[in-house]
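The structure under discussion is supplied below as structure tokens; questions concerning it will follow.
Shown here: the complex without one of its protein chains, the others still in place.
Chains: A and B, in written order; residue numbering restarts at 1 for each.
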Amino acid sequence: MSSQVQSIVDKFGNDATRLMDIFIDISKDKGHVGEEDIAEIADQLNISRVDVEQTLSFYHFFSKEPRGKYNIYLNNSVVAEFMGREEVADAVEKATGTQFGSVSEDGLFGLYDTSCIGMNDQEPAAIINGVVFPKITTYRVRELIKSFRAGKTVTEMVNSFGGGQNQSALIKSMVTNNLNRRGAVIFSDHTAGDSFIKLGSMKPKEVIEEVKNSNIRGRGGAGFPTGLKWEFCTRAGNKERYLLCNADEGEPGTFKDRVILTEIPHLLFEGMVIAGYAIGAKEGILYLRLEYEYLQNHLETILDDFRKKGWLGKNVAGIDGFNYDIRIQFGAGAYVCGEETALIESCEGKRGEPRNRPPFPVSVGYLDKPTVVNNVETLCSVVKIIQNGGEWYKSMGTKETSGTKLLSISGDVRYPGVFEIEWGMTIREMLEMAGAIDPKAVQVGGPSGRLIGENEFDRTICYEDLPTGGAMIIIGQNRSILDVIKNFTEFFIEESCGSCAPCRYLTVILRNRLQKIIDGKGVAKDLEYLAHWGKQMKMANRCGLGQTAANPILSGLENFIQDFEAKIEKGKDFDTKFDLDKAIQESSRAVGRFPQA
Amino acid sequence: MSLIKRIFSSKTEENISGEQKKEYSENEDHKNTNKSNVMNDKIKFTIDGKECKADKGANLVEAAKANGIFIPTLCHLEGVKPAGSCRICNVKINGRFMTACTTEIADGMMIENNTTDIQELRNIIIETLFVSGNHYCPACEKSGNCELQALGYRYKMLVPRFPFEFEEKVVDASTPKIFIDRNRCILCKRCVRSLKTKDGKSIFAINGRGHKAMINIDHELANKMTDEEAQNAMDTCPVGSILKKERGYVDPIGSRKYDKKPIGSEIESVNK
Partner (left out) sequence: MSKPIVATTSLAGCFGCHMSLLDIDDRILELVELVDFNKSPIDDIKEFTQMCDIGLIEGGCCNSENIHVLKDFRKNCKILVSLGECAIMGGLPAMRNNIPIKECLEEAYLNGPSTKDANPEGILPNDEELPIILDKVYPCHEIVKIDYYLPGCPPTADLIWNALVALVTGDEMKLPYEVIKFD
């Protein structure tokens, strides 16, 4: 019996809700969590092996099979494709002698396609053994693989540092911030802990009132009023409450939280303290995507600093009886965990499958206790709201959408990066601001949002008109809209938890039908089918992922029907992709016959 | 020959039990008037305009059933916490799509169950399930007793509208009492949720995610299954994915559960 696994399970209190941490630690040691490890964990936690495995197998960054000594997780988001991903992927396969989705025979390299890793402003990017390698070129690929073969470590291959805190001793990352525009809320000047002076004089109820007064709505995209959410939570009978911060920004094209966590994590933690105080939370948990593991030491150090200053622990910020701490919970590569109930499940060491609602997390959440789940940006904004007041906050933005918004802008633009804007900007202004290059379309809010064209460029970014979580992917005139839509659809196929039947498989059917059209085998009826089947997804599925998985297809059909029609076979009402020559190839080979011309 | 287009349309409920329903609803009205005097604490709601009553705390599938109305289900299993994963029981509640199995009935709910768009959604889900697996009904031991097939019959599915993909699924026959044939699995998780050992451990669990998700079995625990547990596992499975070994085709064709009567007809005729 390996005592190593045993001590890891011990370290987390033999608690099955800490399975994620257990897997992460074992993976760090061994690179994978093998059959024997699973058995050992199961025995020690007194649960069955399949239960251990069902969590393990859910997450992209965990594996039961040994992975390589160097594992290359290459982003496959659409912007990565724009920026030459295919060329880079080919170079990686050639240099390592293995295919994506496999480990090289010598066990040196594991190659994995990976959904957006939050680096859309510096693609193509990959995570190799926890280190982010942005802006990869074929030259860089050959250099990296050669050096790895020569035994160099990933940290030895870090050859530059991004700006700001990326250069600090605790991060030392090649990632650049691309913070292109600071606004009046999130990125305005702030001295850590400033808001606590005011907080000490406020009752939790007053904090909630101030937040309600600001009209701030959740910044993840769904836009639920934050103050109201907090209030609901305090109304739940149970006194053991939790605050969860959702730092799992997995929507392809979003990377704003990365910049916050790098540059102003103290603002976030301050916000988590305020929210914790307001709802009477016992503990705050930062659910952080494993893609941002490189920020761990940086974040832990700031948390320690908070504890030293009395901003975490007992009687936080000098408030009598307010005992509260924050811990970081890592995810492990699952977009759906950005859905708040899936996030809660994941925090409990389970598969990230969204729960049925009601009950809502504010009454039955983490460990079945009342829980508030807030976005990183929301919690940062709250600090400034407490400091400057709800009225101040309301003075920015539009009538119904107050404050500022962080946009993550990427794609065919001269200045990809994070922009803090006041709500109410038009798409056209945004394109101008970021230096869009010959834009044909904008994917507003990432794949789950809306694909718009020129006809909607005068719409304004706000809840009254065009709401968004902030991911803005600019698509130039030279891009194939159908390929973009296919990339988005495949993202949803990969990231579906698999629970709801339509999300699990209707997405695959939709993708296949789209592929048929792309292959030039589509007929006019196929477009009707795509629209009709896609519409069902909205009605049929439990969570936001499934409900929006057909959005790229549906809004694509709405705004770019000419791109679809151009691919449709004229004058045909029936075509399958059947190809007789292809269908007899395998058997011809088997019997040694070659198809006659 | 041009008239042919009119036929083969797969109309749904009307054909099956229009008459039964009419008779039933008369009885039901009668029953309600009798009851209303004694049971004022019951929750009142409507399904497709028909006034219904149920006990507080009942979920919508059960509440509808108590009123003689069938809401189709696949993942639902009485007495087990609802999963809401197959989505077949989607209904419209006060204009919004919700799964009936996960919804507790509330006073005044206006529920739509048998409408064209809901039926279309259900048909699409059923057809999706048929093509996402490899359902060779003629070669399946569960044929005639299979709930997915029965829904196909009830809703007159002549052919799924989607192409068959014939994805490879692995059969696990390595435990002594049961087979797991993943070709037929619809991932309803009934087995995952309900079949536990005496000390509460899971025998079945999901592995992987998305369309690659599949049911896994804990071999160590499955090896200890009794005949009775194996039978229970088979009965829990709505399709032919979990089968008890050394047993099959017990009921002759013609006397199987859904040979003569549609699934749900037992609910609709309950008060006849």
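Note that in this section a residue touches a chain if its C-beta (ideal position, glycine included) is under 8 Å from a C-beta of that chain, and two chains touch if they have at least 3 such contacts.
These numbers were taken from a predicted model, which means no experiment stands behind them.
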Touch criterion as defined above, residue of B:Asn90, B:Asn123 or B:Ser143 at the omitted chain: B:Ser143
Absent chain, residues of chain B that touch it: 1-4, 6-8, 10, 15-16, 134-140, 143-144, 149, 152-154, 156, 158-160, 163-164, 166-169, 253, 259-262
Chain A residues touching the omitted chain (full complex): 573-574, 576, 578, 580, 582-588, 590-593, 595
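In this section, only the chains that are shown with their structure count from here on.
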Separation of mean Cα positions, chain B and chain A [Å, integer]: 35
Parts of chain A lying in touch with chain B, wherever the complex brings them together: 46-51, 53-54, 57-58, 334, 351, 356, 493-502, 504-509, 512, 529, 533, 536, 539-542, 576
Complex contacts: residues of chain B adjacent to chain A: 82-88, 90, 97, 99, 102, 117, 120-121, 124-125, 128-129, 131-132, 161-163, 165, 186-187, 189, 197, 201-213, 216-218, 220-221
